[in-house]
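As you look at this complex, bear in mind that one protein chain is not there, while each of the others sits in place.
Presenting chain A:
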Amino acid sequence: MTTLVPVTYKGGVYRHDEIMDLIDDLGGYIVQKHVMAQDVVLQSFVPRDDIDLIRQIAKPLAGEVVEAPLVGTEIAVVSPSLEIHHLPHTSCDIAEYLRRSGAKTNMVGLARGFGKRIANLNDEERDVINEHDLAVYMLGSFEECIQQKFPVLRHGIHVPIVVTGAPDRETLMRIIDPPVEGYVGGMGRIMHRFKRPDELAKLDELVDEVSRTLDARRDALAKDPLSVFPPRLMAIIEERIHEVSMLTHPTPVTAQMEGLRVKLPYDLYADDVRSLEVADGVTVGDIADVTPSRMRNYILIRIKPFSETRILV
C-alpha cells in the first residue's frame, strides 16, 4: 500500500489545474485549495514515492512542494477571551503559523476564560473544542494563575492539549497536573507581532510540539485504521453532494484526522450524507457516525475504526 504524506504545494494560478489533476491521478487528495490573487496553495496528501514527480512537473510552473505535517487536521486555538489583551498578536499569530503548516485552525475565544479565580468553560465551548483534533491553550504570564485556572479550562476536554505560557517548559510541566500532551514555554501574553528570531523560533517549537502530539495519535490510528481515509470520504462527498460546491466557506468540507466537518445544515442533509454510498453496498452510515456539530448547524462525521465495522474502503 502506498503511504500518503501531507504536503503543501505553492505556486501560481497559471496551469495549477494540471497539478490538481496530477495529484488526483496519482491517487492523492486535495484537502484545501486557497487562491490568493496570483498564488495558489494546495494542502494535499500525495503518495510518498511521487513527490519528486510532482516537483519535476511543477518546476517549469515555479511551484514548490514542501512537507506540511499538519495537513488534514483541525486545530482549536483557545484564547481566554477575544479581548484586546489577547488579540491580535498572540492568538492570530499562532493560528496563522499553524495554518502555514497546513492545519485548519479555528479560534475559540472563551466567554469567561480570563482571571485566576473566575475562569470558566461552558458546555458549548467544551463541546466545540472536543470536536477538534487538538487544542492549543494560550495562557498568560503568571505561574500562579496558570496553575489555578488551567484545571478549570481543561475540564471535560478529551482531545490532546498543547499549552503555551510565559513560564518555561519545565515550570509548565511541574504545575500542570495531570500532564497534557505538549508544552511550549516562554510564550505568554505578547503585545507585539511575533517577528524577532527568538519569537519565530518559539512558533516553530509550537508546530513541532503539535505535530509530535498528532504523530503519536496517527501511530495509534495506524494500529487500528479507520474504515475510510477522511480525505477520501471528503472527495466522495464533494463529488456526490453538489450543494457543497455552492457553499462560500473556505473549507466547505473540513478534513480532520478521524472525521469530517460538513458545513451543510444537519436537519436538511444528515440523511443524504448517511445514505451516501462510499463503495459497493457500503454507505457512510455503515462506517461513520453522522452527528450534529456544536459549531453552528453543521454536520460532524466521525469515522469508525476497522475493528468496529470490519469494513475497509
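A few comments on the model shown:
By our rule, contacts are C-beta pairs under 8 Å (C-beta built on N, C-alpha and C of every residue); 3 or more make two chains touch, one makes a residue touch a chain; residues count from 1.
Definition applied: contacts and distances are computed from a predicted model.
Its UniProt record calls the unshown chain "Methanogenesis marker 17 protein", which is the correct pick from "NADH dehydrogenase", "Peptide/nickel transport system permease protein", "Methanogenesis marker 17 protein" or "Formyltransferase/hydrolase complex Fhc subunit A".
Residue A:A119 is the one among A:V5, A:I23, A:A103 or A:A119 that touches the chain missing from this view.
Across A:P69, A:G102 or A:G140, the single residue that touches the chain missing here is A:G140.
Residues touching the missing chain, restricted to chain A, are 80-81, 83-86, 114-119, 140-145, 166-168, 171, 188-192 (touch as defined at the top).
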